[in-house]
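What follows is one structure encoded as structure tokens, with my remarks underneath.
Right after this comes chain A.
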Amino acid sequence: MTITLSIFIPFLAAIFIPFIYKRIQNRHIGWFVIIVPIALFIFLASFIPSIANGSTYMHTIRWIDSAGIHFATYLDGLSLIFALLITGVGSLVILYSIYYLSERESLGRFYVYLLLFMGAMLGVVLSDNLMMLYVFWELTSISSFLLIAFWYHRKKSRYGAQKSMLITVSGGIAMLAGFIMLQSLTGSFSVREIVATIGQYTDEPLFLWAMLLVLLGAFTKSAQFPFHIWLPDAMEAPTPVSAYLHSATMVKAGIYLVARFTPIFGGEAVWFYTVSGVGLFTLLVGSFNAVKQTDLKALLAYSTVSQLGLVMSLFGLGSVALQHGYSPDSVIYTQATFAALFHLINHSTFKGALFMVVGIVDHELGTRDIRRLGGLMAFMPITFTIALIGSFSMAGLPPFNGFLSKEMFFEALVNARNLEVFSTGTVGTLFLVVAWIASVFTFVYSMIIVFQTFFGEFHPERVEKPSSEASFGMLVAPSVLAIFVVGIFFFPNVVGNYLLRPAMTAIYPSFAGAEGLVPHIKAWHGFNPALWMTIGVIILGTILYKLIKYWRGVYTIAPLRWNLDTAFNAGLTWLEGGSHFITRMYMKGYLKDYLVYIFTFFIVAVGGSILWTGSYSFDFTDNSPIAINEFLIVLAMAGAALAMIFAKSRMTAIILNGVLGYSIALLFVVFRAPDLALTQTVVETVTTALFLLCFYFLPEWKKERSARKTKIMNGIIALSAGTIVTVLALAVQGNKMFESISVYFEDAYLLAGGKNIVNTILGDFRAFDTMLEVVVLFIAGIGVFTLIKLKTGKEDKDIEDQ
Partner candidate 1 sequence: MMNNIIVMPMIIPLLTGIILIFLRSYTKTQRVFSILSSIATVVVSLVILNRIQHEGILRLDFGGWLPPYGILFVADSFSTLLVVTTSIVTSILLIYAFSSIGKQHEHMFFYPFIFFLVAGVNGSFLTGDLFNMFVCFEVMLLSSYVLITMGGRKIQLVESIKYVTINVLSSWFFLIGIAYLYGTVGTLNMAHLSVRVAEVGQGPLLTVISLMFLIVFSLKAGLLLYFWLPGSYSAPPTVVAALFGALLTKVGIYAMFRIFTLIFYHETVITHTVIGIMAILTMIGGSIGALAHNDIRQIVSYNVVIAVGFILAGLAISSEVAFQGAIYYLIHDMIVKALLFLIAGTMIYLTGKAKIQEMSGLIRNYPMLGWLFFITMLSLTGIPPLSGFISKVYLGQGAIETGSYLLLAVAFISGIFVLYSLLRIFLNSFWGETIISEDDDVPLKKGMLVPCVLFAIMTVAIGVGAEGLAPYVSDAARTLMNPEIYIDAVLQGNR
Partner candidate 2 sequence: MPAQLLLNLFIAFLWMTLIDEDELKFTTFFAGFLVGIGIIFFMHRFFGTQFYLRRLFKTIKLLFIFISELTQSSIVVLGQILSPKLKIKPGIFKYETVLKSDVEVTMLSLLLTLTPGSVVMEVSPEGDTLYIHAMDVEQSKAGLIKQLKNFEKAIMEVTR
């Protein structure tokens, strides 16, 4: 219950913030906001001991019961890690933002978004019900959208926001489809129930689709290739946002999803290859692209992409352990997952710190462009120190936490090479090579951050503002993170035992308590392949960094220059242009075209199905005889009708229509329908009078200047329509299947006291029709009045005038 409440608290706070914001004048609103994450962090931290002891917490509020959609929260080791990151980093980010954002900004709005995001993120990691997870998942996309476009008057902000929204929401929708498929398979939306029963369904084709769709959601959110393109543009957000959402928390929702679904999908070859393959490739692409960036924030964005790829690939590798279920041999493969979780935490610390550093630089100097920066070490010593710690950790150097997880990453890859399952052999080697190359680039860009910003010469004229060290308050948050970076290096097993162990149990329920599931983390593990790889990275990385101006040219080589962003933009432009083109092609605005579509549809659908089903069996035996005069009248009608087509003047056509109308009245007489004959006669006359009334104002007909081809086409359409109507009618006449209900009405006098059956039907049996028909007539009458009399004053600007 309290856990459920913890999700709601940020939302509740978000509601109250605007009110508080209006009231207070002399205090930064952030000080009120920060209470929320701190309190939540403390609250959640209090669960660490019990969770470490293997407890889990579950609470359900029924929501849409009939659909099995509940508000079900579930706290276990895995969720706890994320929840702590969300609230912990959240507290620090808000602290940082208090100093970073001036009071001139619309802070109320900012914190509302931020709290919304925090609540949503907590919701994602604490959900058991897939639908609830989806709810919060989309909410994170939305709050991210709002935060990226916080400065919405900037074009780039809007662009970045749109891009992230489109990509992440699309992924979300795919994920939703995957979730629904899972529910269809297992009959439940509860993750725990699905985990428990999924074994029976892994052979269903739907299972694979569900997996791929869920992965689509995860990949888009976690900026995996090729969906990573939204992340660099998301850097238009204020830096605290970037630090929080786009490095530490939201982008890890996808990681969380993969971790959460490993017990469900892990053990499948597709899952293994997709997750680890995409992860590794993302790692490579991200790190490679990071090097060429000149904007520090963009560089960090690409670095985040690559680091997320790293974590992702680790989860992929770790899933192998589930292929055959628990055995002492397969435990070794779980180490990748352990590394993933560990690196996840580490990444949050060092990347968070680095973002804040970049923010400080930007805030103090007014620029983040590496080419303008240099020599900041001299007057920003603390900032420099933090940057150094963060970067070196990222590069995988000791004595920082990044080193530990990087080593474990290499080890996992080495292990994977020996993998028997999924016949990984050669692919494993490829993985290893890719990872190593990516790590080299990682090393290079990490060095760029430190050396090109803080070393070298400072050129005051290149920056916008006079330079000095940041205020104390702004430094607190990154410092805390830096302390963690170092601290975790020295006490990794605290994290391992208290946070990672329960998380591992959550991911590998069947391995619970297994020997070696939670390894003892050591900084020094001898000269194993992983260490050699690290050494290689340092050597090659240093060389590449030193010689960077000589090989920068590779970024202009064709395949490497190609940019997914350009493709995305071109895609959108093409989509809009193409849509416009296609729509204009058939929506021309001509009534005639539309009618042609309708008739064509009629001819194809009805005519086609008549031919296809062969429903044209006729039976003429029941036909009444034709008198000569009747035939002649029909002939006259046919002539009149045909003449209408060729009529050269409007009035001739009207007269011919009158002939038709009056002749029909005669036919009604022949068919024994006196009431109809009467009505038809009067209506025809009044209609003709109306034609004449409106006629005077129209100019004489011009000859239709349609092309001969058009006329022939029209003729064909008309003839086909006429033929179909006739054929179908003949078929119906030959296939009367029941006696009509109208026999009943022949008792009209007894039932309704009238001798005119038609009239009793109209006035009594079906009086409701008649009543409405009168209404129709009435509407037409008043409508004509309105149509003619109501002339609004303003004239056509093609714009709504009311």
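Candidate entries met the following condition: all candidates are chains of the complex that A comes from, given by their letters.
Just so it is clear, contacts are C-beta pairs under 8 Å (C-beta built on N, C-alpha and C of every residue); 3 or more make two chains touch, one makes a residue touch a chain; residues count from 1.
Every value quoted in this text rests on a predicted model; they were computed, and no experiment measured them.
Taking any copy into account, the candidate from 1 or 2 that touches chain A in the complex is 1. Against candidate 1, in their complex, chain A makes its touches with residues 62-67, 69, 131, 134-135, 138-139, 142, 149, 152-153, 155, 158, 161-162, 165-166, 169-170, 173-174, 176-177, 180-181, 183-184, 206, 209, 575-576, 578-584, 586-587, 589, 591, 593-595, 597-598, 601-602, 605-606, 609-610, 613-615, 725, 728-729, 731-733, 735-742, 744-745, 764-769, 772-773, 775-776, 778-780, 782-783, 785-787, 789-793, 795-802.
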